[in-house]
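Shown here: the complex without one of its protein chains, the others still in place.
Let's turn to chain A:
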């Protein structure tokens, strides 16, 4: 059937075969990235603009590298610092950029749904690099690729997602992707950080790490934002670490070969024990970063193919 999307706005619109297609291609790009000549020309002649309305170092660098490895001309725009302060609306900014004839637009925005809105107004392929608390599709895809390579499959696994689910777009995208690929998903976190009605999405909800982690194959930790730590959602950082921070003792409840993941950047000693994060036998955090570049290469390649086909048809 092939990858049928014009944009990558979330995991929700993707069918399982489309997810597999991205991951299969990403496997090839992992090999390319590990080779001596890291260049391909899938995006040659195309212009990629990274538009980040929210600060980001890692994701932006990953998208930039992915575009460059495939031969695109890449431009970074830190929009948070520029026109928005002058009162320009999101649509105006998008229209201005659109006039520069980009082919791929990578957008991060603090408001849920902002990237969807923008995609309606431009005539290039849009990739969501995180919108509010809604979705972060390339993160879920890179997590999926990491799991598939480590576990040999992406179905019938038991996966725990732990921490601040309520404010996490990473959790939402992963929850949807893992559900689509028929895995058992367990959400673990304090009830103040659990979104309402989330159990209706077909996952299990736990307030206790020992119970939730029992026999899971994959443990995904989420970052706890600093501003949520003091009294508002949880009593204190140290109580959170005591109850929900991942350490060797809590991890012992998981399957003996369970892998530990984190989307980064980590708060060592808050949601995860530093030694555990560095344990190469359990932690796959570095692989996640590597897979991130490959998955973004694959996603942009597939979107560019559809874009070219669309333009040719027009």
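The working rule: a residue touches a chain if its C-beta (ideal position, glycine included) is under 8 Å from a C-beta of that chain, and two chains touch if they have at least 3 such contacts; residues count from 1.
Here is the rule we use: contacts and distances are computed from a predicted model.
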Review point. For the complex's missing chain, which UniProt name, "Biotin-independent malonate decarboxylase subunit gamma", "Cytochrome c oxidase subunit 1", "Dihydroorotase" or "ABC transporter permease"?
Key: "Dihydroorotase"
**Study point:** Selected from A:195, A:235 or A:264 as touching the chain missing from the view
**Key:** A:195
**Study point:** Contact with the hidden chain (one of A:20, A:38 or A:111)
**Key:** A:111
Exercise for review: Can you work out which residue in A:71, A:132, A:235 or A:264 touches the chain that's missing from view?
Suggested key: A:132
Check your understanding: For chain A, which residues reach the chain that was dropped from this view?
Key -> 12, 89-91, 109, 111-114, 116-117, 131-135, 169, 172, 195-198, 200-201
